[in-house]
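Note that one protein chain of the assembly has been removed; the remaining protein chains are unaltered in position.
On to chain A.
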Amino acid sequence: MFTETRLTQGVRLYVRRTEQFKTLTFSIRFKQPLTAEGASERAVLANILEDSTEAYPSRSALRQALEGMYGTLYYTDVGKRGGYHYLSVNAECVDDRLIRDEDITDWTVRLLADAVLRPNLEDGVFKQQIFEREKQTVLERVRSIYDDKTRYAQQRLLTLMRPDGPESIRATGEEVFLEALTPEKVMEAYRRMTSEDEIEIYVVGAVDEEAITASLKEAFRFEGRVPAVQPEKADRGTGREGRVSEKQNMKQGKLHIGFSTPVMFGTADFPKMQLANGIFGGFPHSKLFMNVREKESMAYYAASSYLSRYGLITVSAGIDADLADKATKLIDEQLAAMRAGEITDTELSQTKAMLANQLREALDSSRGQIEIFDQYKDLPGGFTPEGWIAKWEPVTADDIREMAGKIDRQLVYLLSGKEESADEKA
């Protein structure tokens, strides 16, 4: 899919030349082992890098320049995958050929290099005022999860199940570490990021591969580096088991159930487990949707997700809290049915077709191409979409039965309304 070029040790460039889009998409990803403190530093760093640069030293100056460049998108982001944290610096600009009067691509490459290499500093550190404001912004983002009860419940489930693992660390950091940050600490995180992190640069669009490679190489000139590796933890942590119920002022009950599985990303069983999750609750034809929603009318949504990097499957459903036990039982029954081998040929072929469609469809956006390739590229044997789809093809009902046997319920978490709101129910 992508042409790979090693720019220097620890820095790789991936280019995909395509006429599919009217824009060029750039993403520069900095990768380091995930810790709560590091994530906090980098979440604020990402915001500071998005605010301004040396050349455009205020938020409005930078944003005005972007507007003038036909609304070139420029943003930073943080995320996590397995035991690693990612800070990405991204841009998307209109293909020059559609506009004619400007050299937008060159401008965008220069902007990205400015953002990464020539930030907006004062006496060698980030400006106090910008730092304070962005720290506040990240703190507010972290706190606002409280307002989104579904996300809050999912985060609580992960924290309860894996209190010490990367599963429960948020990519945007944690309040206690964010509060303790200083401009100097974030500056130090910036230095480490640019000199020590593993870097992957992605470009998608109608580019000349050689020209863009030369221009990025010239613009960035990163030094070689030996990326840090997250030590494998043998102990997966001892989180809570059984049931936990918590109350907030709300109407709907948020039922989140966590299952653990030894089948991880990249193992031989991984494609089979993707299918098993799809049959369990991944699609509108799945067992959860058909039984919890359609047959029992208990929920608007009832779905499962496979967090393959963490060996977890989580189920979430929005229900009337009084029916939590009934819903839990119903969800258990779906898994029990799978363990008993109750998987029809229809379910199996639907799920294969849907997974294949989902993968091919995701590749119809430039960001999707980058995300999917980046996720799968290090698998043994490399990655092509059709190659991966071929791995689902031979999976049988018997394989699914076996996979279902490797999914163990660990924790049932229910977030629901306080007693006094019970009379509001219709």
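In the analysis below, a residue touches a chain if its C-beta (ideal position, glycine included) is under 8 Å from a C-beta of that chain, and two chains touch if they have at least 3 such contacts; residues count from 1.
As a working rule, contacts and distances are computed from a predicted model.
S.K.: When one chain of this assembly is omitted, its UniProt record names it as which of these: "ResB family protein", "Predicted Zn-dependent peptidase", "Hydrogenase-4 component F" or "ATP-binding cassette domain-containing protein"?
M.R.: Missing chain, per its UniProt entry: "Predicted Zn-dependent peptidase".
S.K.: Of the residues A:285, A:377 or A:391, I need the one that contacts the missing chain.
M.R.: Touches the omitted chain: A:285.
S.K.: So which of A:54, A:106, A:332 or A:361 would be touching the chain we can't see?
M.R.: If we include the chain that is not displayed, A:361 is the one touching it.
S.K.: Of A:8, A:215, A:305 or A:350, which one is in contact with the hidden chain?
M.R.: In the complete complex, the chain left out is touched by residue A:350.
S.K.: For chain A, enumerate the residues touching the unshown chain of the complex.
M.R.: 18-23, 58-60, 63-64, 66-73, 92-95, 98-99, 129, 133, 136-137, 140-141, 143-144, 146-149, 248-252, 283-285, 289-290, 293-294, 296-301, 318-320, 346, 349-351, 353-354, 356-358, 360-361, 363-366, 426
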